[in-house]
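Accompanying notes for the structure given below.
A single protein chain has been removed from this complex, and every other one stays in its place.
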Amino acid sequence: MKFGILINEGPFTHQASDSAYRFAVAAIEKGHKVPRVFFYNDGVYNANRLSEPQSDDRNLVALWSELGKANGIDLVVCIAAGLRRGIKEQILQEGFRISGLGQLVEAGIQNDRLVVFGD
Amino acid sequence: MKFGILINEGPFTHQASDSAYRFAVAAIEKGHKVPRVFFYNDGVYNANRLSEPQSDDRNLVALWSELGKANGIDLVVCIAAGLRRGIKEQILQEGFRISGLGQLVEAGIQNDRLVVFGD
Amino acid sequence: MEPWEEEEGPDVVKRFMYVNRRAPYGTIYALECLEVVLIAAAFDQDVSVVFVDDGVYQLKKNQDTTGIGMKNFSKTYRALDDYDVEKIYVEKESLEKRGLAADDLIIEVEVVAADQLRKIMAQQDVVISS
Amino acid sequence: MEPWEEEEGPDVVKRFMYVNRRAPYGTIYALECLEVVLIAAAFDQDVSVVFVDDGVYQLKKNQDTTGIGMKNFSKTYRALDDYDVEKIYVEKESLEKRGLAADDLIIEVEVVAADQLRKIMAQQDVVISS
Amino acid sequence: MSKMLHLINKSPFDRNALDSCLRLAEAGSSVLLYEDGVYAAMRHAASSDAVIKRMKDLKFYVLGADISARGLDDISLIDGIKVVDYGGFVDLVVEHDVAQSWL
Partner (left out) sequence: MSKMLHLINKSPFDRNALDSCLRLAEAGSSVLLYEDGVYAAMRHAASSDAVIKRMKDLKFYVLGADISARGLDDISLIDGIKVVDYGGFVDLVVEHDVAQSWL
């Protein structure tokens, strides 16, 4: 089955991105596909490559980037939400790309399920 | 009277930074002082100079920077909260500085009131 | 060609429901959800927008944001009709709990009771909340 | 010399109260508030820490975060004593509403009823919530 | 004892901030409703009774800019709640010894 994932909150402040990450890993382990993760609202902060968690803490920005690379996940940061919050190409983590809200609607159309993680 | 201000949320997602800004402006207009504003939790995102709101929207990053410059406000971004969220010198808006949590406690000690704005 | 294009034709129509449960201005979710709905309208899908709980406040008439310095986006809900977004539901119980009635709202909506809304919600293919 | 130094001597002692009303892990506020308290302890101020509402869950025994991949910081509350943070209050009503009792908590605290807590809260100079 | 100003910025329908404040605010203190907290100032809402019940020993204020933003100028406020502007917000913080935010 194909899952689209929508993440509405940044790393750290809410558990949303953690839960979404674990959901995506479990889905892939079960042989499902996660063609796209869309980052909206404060979710765009998940793509900030300057993020530097403490050494004993998880690094969601890196985790998403690696998971995306290993499994061909299209990690899309909303351009409108990102612009106002200052998440732009110059600080974008490798593996993410910036695009429009249409990509979210597409993820809803083209996948079997869309699962939303937020506050 | 001297006010310390603590802001726990970023611009846009919550009204906290907007309210704090209007509170600070009103306090200064009434002849009070705002020696320091401390940005904690997601509040550190208020210092991201890459933030680019739509042209008809307010720009809180710029507004804080200008208010600080005009009134000698010490705009302090928490180093620990900022590091994990990727708010570092290289994208820090002019007029903000990065420092430790002690600056928050100091703001509580040295000002007549500390007002907290958050979610 | 993307993998899914092999499986589904281009003309699949899904029922999308956008659920608003939060007040405007205190948080950005109302505005950013509206931005999604306006984009979604350009796709040939079946779109519903639902306002429950504090979400009903998004549609309150007479919003004037001058004093808080934020953009008043309430008039944009009037544009939904131009975008052919016509299925707009407001829960009756949510209005009543807040002392509001349909004529307090900036647009015409279908006011539905909770037990009707249950059924509408259970007829969707994709539910997006924010 | 800063303007305030003219007015207040270096040895002013204020009563600081840190108020925790949120559960751990679902949001970062519990952890980041604890980080403030540990720093605050180094200043010679009078520090109280209060847990009410879902904040009482922060002190629940037996937390094991292996499965969610987040850092378990609950043992750090035990260090508060070493930092001479000794005024730790938990509201009785908040515990009861959640089916919890004092011996469910990871540290010894003073369990106080709402009407006592009201008085403690009204004796502070600075209240920091997160 | 400090004279306290309680700050409520959350809707009484979505969060427990108002409930907890009303439970824990000492008699004689004040409450300022602002941001989404202003919905608690409305008459004829499900939350009104809880506020009215504590009007005998607490003073209630509401921020006018947040009322207007939310289109509530035509909705009756609970009798006895005073509308203030941001300057009035500042004055309230000055007049009380401590401000406590119910986040």
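Each chain gets a letter, A, B, C, D and E, in the order it is written, and its residues are counted from 1.
Basically, a contact is a pair of C-beta atoms (placed from the backbone, for glycine too) under 8 Å apart; a residue touches a chain by one contact, two chains touch by 3 or more.
Because the structure is predicted, anything quoted here is derived from the model rather than measured.
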Among the chains present, which touch the one that was left out?
A, C, D, E
Just name the one of A:Y45, A:F96 or A:F117 that touches the chain not displayed here.
A:F117
By the contact criterion defined above, which parts of chain D meet the unshown chain? Give residue numbers in ascending order.
21-27, 53-54, 57, 60-68, 70, 72, 74, 97-99, 104
Residues of chain C in contact with the chain that isn't shown?
19, 21, 29, 52-53, 91, 93, 114, 117-119, 121-127, 129-130
Contact set of chain E toward the excluded chain (per top definition)
13-16
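Throughout what follows, only the chains that are shown with their structure count from here on.
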Among the remaining chains, which ones contact both chain B and chain C?
A, E
Counting only C-alpha atoms to place each centre, which chain is farthest from chain B?
C
Per the centroid of Cα atoms for each chain, what is the distance between chain C and chain E, given in Å?
29
Separation of chain A from chain D, taking each centre as the mean of its C-alpha atoms, in whole Å:
33
Dist(centroid_CA(chain B), centroid_CA(chain E)) in Å evaluates to 24
Where does chain C touch two or more other chains at once, residue-wise?
25-28, 68, 70
Would you mind listing the residues of chain A that make contact with two or more other chains?
12-13, 41, 54, 57
Go ahead and list every pair of chains that touch.
A-B, A-C, A-D, B-C, B-D, B-E, C-E, D-E
